[in-house]
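Missing here: one protein chain of the complex. Every other protein chain is in place.
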Amino acid sequence: MMKFEYAPAPESRAIVDIAPSYGLFLDGTFTEPSDGGVFKTVNPASEEVLAEVASAGARDVDHAVAAARRAFEPWSALPGPERAKYLFRIARIVQERSRELAVLESLDNGKPIRESRDVDLPLAAAHFFYYAGWADKLGYAGFGPDPRPLGVAAQVIPWNFPMLMLAWKIAPALACGNTVVLKPAETTPLSALFFADICRQADLPPGVVNIITGAGDTGRLLVEHPDVDKVAFTGSTEVGRQIAQAVSGSRKRVTLELGGKAANIVFDDAPIDQAVEGIVNGIFFNQGHVCCAGSRLLVQESVAEELMAALKRRMAHLRVGDPLDKNTDIGAINSAAQLARIRELSDAGAAEGAEAWSPPCELPDRGFWFAPTVFTGVSQAHRIAREEIFGPVLSVLTFRTPAEAVEKANNTPYGLSAGVWTEKGSRILWMAERLRAGVIWANTFNKFDPSSPFGGYKESGFGREGGRQGLEPYVDLEPVRGKAT
Amino acid sequence: MTATVASSPPGVSGSAVDLRSLLHGLPGVDKVGVEGRAAALSTRSIKTTAKAAAIDLAIRMVDLTTLEGADTPGKVRALSAKALRPDPADPNCPPVAAVCVYPSMVPVAAEVLKGSGVHLASVATAFPSGQAPLDVKLADTRDAVAAGADEIDMVISRGSFLAGRYDDVFAEIVAVKEACGDAHLKVILETGELGTYDNVRRASWLAMLAGADFIKTSTGKVPVAATLPVTLVMLEAVRDFRARTGRQVGVKPAGGIRTTKDAIRYLVLINETVGDDWLDPDWFRFGASSLLNDLLMQRTKLTTGHYAGPDYFTLD
Partner (left out) sequence: MSDRVDVRRTAKLFINGEFPRSESGRAYEVTSHDGRPLGWASRASRKDLREAVVAARAAFPGWSGRTAYNRGQILYRVAELMEGRRAQFESELADAGAGDPPHGVSAAIDRWVWYAGWSDKVAQVLGGTNPVAGPYFDFTVLEPTGVVGVVAPQDQSLLGLVSRVAPAVVSGNTTVVVASERSPLPAVSLAEVLATSDVPPGVVNVLTGSTAELAPWLAAHMDVNAIDVTGVPDDLVADVERAVADNLKRVVRGPAVDPFSEDAQSPYEIAALAEFKTVWHPIGT
């Protein structure tokens, strides 16, 4: 019997050229921050500093919004086919530079190169292609014969899928004729800064896209800026609430895509091996840093033992390690802060009486790491069943009947996603009808497509991204809905 | 419909087995899911030392095969010589696992392979169609074993399987296993004709319950032969079978595996599904012919550093 060890298979870093420092991308050029200062972004797998990035202050945010405002009239006046062709250019360049951007994303975020290469970048490019194709046919989108844009969009994105979240925000906004000011997360600013360069390569008119880096304060300043017409935020429910409060009373249109605590429901007739893959993908893909992660496994009691055995056997094959190794399945936790949060909740799980299990794995000594973990004996009241952990930690609960599964799955303030595993088609549809979640995956999980609308119910936010519905947040609805009182 | 397991194959208790209920009660296989898993495992990057070890293991797992109407003693002698010493320039290159031929060619191969440790596999049971009376198939088997084959590759009756006559398929396998005597029995499911992964899982279990030592994907004589997802389903089946009965059964994908890259993908599949216990020629084989030269070329590239050309390896 041979033990098949995989030798290191590192993706080369040479393809990406990270500058020592970056300014803010305003009005088509990089400029130094006027009053905000700088901060560093690190590689979470090694704690190595990657670059120094600007922190945008109030004056910088002003400049950015003013640049977007100036660019808005000519940009929105462009005929649809011309805007479409700019977006097609951008999509093509993202495709051409995919490998470079994937390596960059893995360095800055900590996610495995296999995922940034095979998931993040292809989806990001596809998202630009999809919305490019709407720019010249908005009259067919169901918002009236000539939908008009809103103006300047303030967009704040999270650190878990930096490039992809950027695509989800910028593509529909531009397709509809808006201009944007986008702030990437403070731990993952680099792919947005490289995207600025792509805008330059596409000859996008200056000011249509502006990238300002910074932390929570920068985001707050941007969202609260009086000359912003639209706010789009993806991130934690906590910050989402703050934003909702900050824009109350203004006429700004808002969409929020927030947290989740999705139930992944496995029935006794599920295709077991594929269900195990779906569970693993659901919670360990991207280190569990996924708003729609299947973080609660609801397994029908009659197959619970068999499923858990299969799941643990499968988890033993997960490879945790260097994000740039092509064989890595689970990369680094994005930051020290996030690691602390995961540890806190994991400790709470054990303290509250749930039983933790992790496959043996060797964690590197530098960087931020957490072994994939599954908790059994979890009840609905436990913190690890209610609070979003945002890490590679799965909580397992059982149920007896479909009705009970629905009840438990819905018993949460969140409502972003859910998974259903069963061979019976009618049951899939019955469950889908009753689960209060914006995205339901049946016999699969974590599947995304630019044509497929994504977004949450309840405290997971409101508004949809992707598909025809994804245009709605970026067009003026007065012609179809009448003036708001 | 029940079939009493009269000869109690190893691992199954003597009580009557309702084959149909058992087979139809196995978990289903989601096609998109299993193909997605196989595709994801195909992205593993196996380099340097891992690649060298994998190539040598793959060579040792090859059932070097010739099953043509045009086979002659000359051809089979040449193939058998190659099986013993695949790389003319490197005596350190390991021999393959077995030579696989038609029953009429078994004596020829036996002479060359005698005492070497390389196995001699013969197809039997009216390969590849299986369309012959049972007594002819059993005679075919006995003759091949008598002539020196220590492994028999049989085909199941696909028509009977697809018509749901599981007991008939079962009984045939049991009979052939008996006719094998001490020889190992590989049961060819002809997965390309079974239509669905669910059927592949059922056929795998049926074969194992009936006593197969190995389950094999294909004859190589129909358009669709071995694929990664089909092999994945069969690996899951042998894993589950061992968990249930304690008996280990081997797996052999055959047909369409032409490159080192393909072969390594299969090894990754084994590694991450059933694990080390099957990473051995006793439990996994490649039914192939042109694969061997590609493995040898890749092996040479790793040792010399340059890409090899086909002129440096024998065409047998």
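For reference, chains read A and B in written order, and residue numbers begin at 1 within each chain.
As a convention for this text, a contact is a pair of C-beta atoms (placed from the backbone, for glycine too) under 8 Å apart; a residue touches a chain by one contact, two chains touch by 3 or more.
What you see is a predicted model, and the numbers here were worked out from it, not measured in a lab.
In terms of the touch definition stated at the top, the absent chain reaches A within the entire complex.
When you scan A:Phe25, A:Phe129, A:Phe161 or A:Tyr457 for touch with the missing chain, the hit is A:Phe129.
Checked against the full complex, the candidates A:Phe30, A:Trp430 or A:Phe448 give a single residue touching the omitted chain, namely A:Trp430. Residue-wise, the contact with the chain that is not shown comes from A:Lys137, picked out of A:Arg13, A:Arg59, A:Lys137 or A:Arg400.
As for the chain not pictured, it touches chain A at residues 81, 84-85, 88, 126, 129-130, 132-134, 136-137, 140-142, 401-403, 425-427, 429-430, 433, 449-451, 467-468.
We adopt the following convention: only the chains that are shown with their structure count from here on.
Contact residues of chain A toward chain B in the complex are 1-9, 114, 118, 269-274, 277-278, 317, 326-327, 423, 443-444. Those residues of chain B that touch chain A in the shared complex are 27-30, 32-34, 36-37, 43-51, 53-54, 57, 236, 267-268, 270-272, 276-277, 279-280.
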